[in-house]
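All protein chains but one are shown in place.
Then we have subunit A:
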Amino acid sequence: MSRTITIEPVTRIEGHARISLQLDDQGEVADARFHLTQFRGFEKFCEGRPYREMPALTARTCGICPVSHLLASNKACDHLLSVSIPPAAERLRRVMNLAQLAQSHALSFFHLSSPDLLLGWDADPASRNIFGVMRQHPELARDGIRLRQIGQQIIETLGGKKIHPTWVVPGGVSEPLGAEQRDAILGLLPEGLEIAKRTYDLYKGLLPRFRDEATRFGNFPTLFLSLVSPEGRLEHYDGLLRVKDAEGRILEDQVPPHEYPRLIGEAVEDFSYMKFPYYKPHGYPQGIYRVGPLARLNNADACGTPYADVALAEFRMLQESGPVSSSFHYHYARLVEIIYALEMMERLLRHPEILDTRVRARARSNRDEGIGVAEAPRGTLMHHYRIDETGLITWVDLVIATGHNNLAMNQSIRQVAAAYVDGNSLNEGMLNRVEAVIRCYDPCLSCASHAVGQMPLVIELRDQRERLLDRLERTCQS
């Protein structure tokens, strides 16, 4: 008799999702699916709005990575204006993007994933959260909170607000950077870099413990998509698209971002509100690819900053040859990127022209279609707009970073469920591993991130006639 296990909601991710595991007659996992259960409708309700409102409107997609949407949207608007923005504005936008990368990666690693890594997959769910980490590893928890605070403070110093700043505008930024603000940010960076390096070393020491997970947590060949700089280096703000295959062969390189529709198609499945992007030349679903920190490090020839390049060399040693294929190593890649972000911010802020007061190009719309692509913490983010002759939006397509990983996330939970879940004797730790592989991707399913420990988790085992066979419950913690 085949049965279905449902994990709902998936905890310690940003947003609302459900996982269903289909068991066969022998109680082994036959199929697994990741369902996005929320519908937002941004692409529809933005229609009819003036294009200059798009950065603020689309930034509301997310409260964790609003800066990514702000940047991709403003880049799409820059494209509509047909301007190249002043160099100081570009550097400032880069700093803000890297600050967000650092704080978002810190959230993913310390707040959401470190409970599994430090306390164990089978630890009591009541304490398997950031508060449990605070009790057992107070230094690490403090580091995580401080690193996130540093990232948020930099965003606030630049944009006036920690969340949803409006300082980035079509054509550049609204205000130049003052010397005092620059020095304030520079003063935060050394402490951040110390924390990042300390955490990186700690994680390297823990890694041998996770040999089993590393081989089974989303470890399969896929393509990798990311931006790289014109020189092939790690890139988060601008640059060109690169696609690498599982053997490390470059399939596409130096592709201007506005040509993304040539590379990427979007499929729809009836079990999820999230679209299923795929690499067009390989078709659906063979065109499975991954984005985000793992893909960026796999695709980049180098980081371009000293410590991050050392870490990148160590990252490459995780795999004997070719790109690192296990999604478990998203965690590793995230830590390398935090180091890179802090080093690169320092370099950008020490540039002699960073205080230049020319930070905005002014123009009106000069074309009817605009595409903006940037690397969000979770991967390549694409905003694509069409406007009418008066500048009102007629069509919107947002290809969200988490969406790119949809096929890979589904395949990952199939792999983990097949390896760890035994339908004949369910336990919570098994299912936590299924959730944990999703956390590797740090999916950002909306701006809603629920308070840790507040969320009830119910796992029900039902047969085909929906009869309840088994039930596990994690109750609300006050």
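Assorted remarks:
Operating definition for what follows: contacts are C-beta pairs under 8 Å (C-beta built on N, C-alpha and C of every residue); 3 or more make two chains touch, one makes a residue touch a chain; residues count from 1.
Operating definition for what follows: contacts and distances are computed from a predicted model.
Taken from the listed names "Molybdopterin synthase sulfur carrier subunit", "ABC transporter substrate-binding protein", "NADH-quinone oxidoreductase subunit G" or "Serine/threonine-protein kinase RsbT", the protein name that UniProt assigns to the chain not shown is "NADH-quinone oxidoreductase subunit G". Of the candidate positions A:Gln26, A:Ser84, A:Thr166 or A:Thr357, contact with the hidden chain is made by A:Thr166. One of A:Gln136, A:Ser174 or A:Ser272 touches the chain omitted from the figure, and that residue is A:Ser174. By the touch definition given at the top, subunit A reaches the unshown chain through residues 48-50, 52-53, 55-57, 60, 164, 166, 169-170, 174, 362, 364, 390-392.
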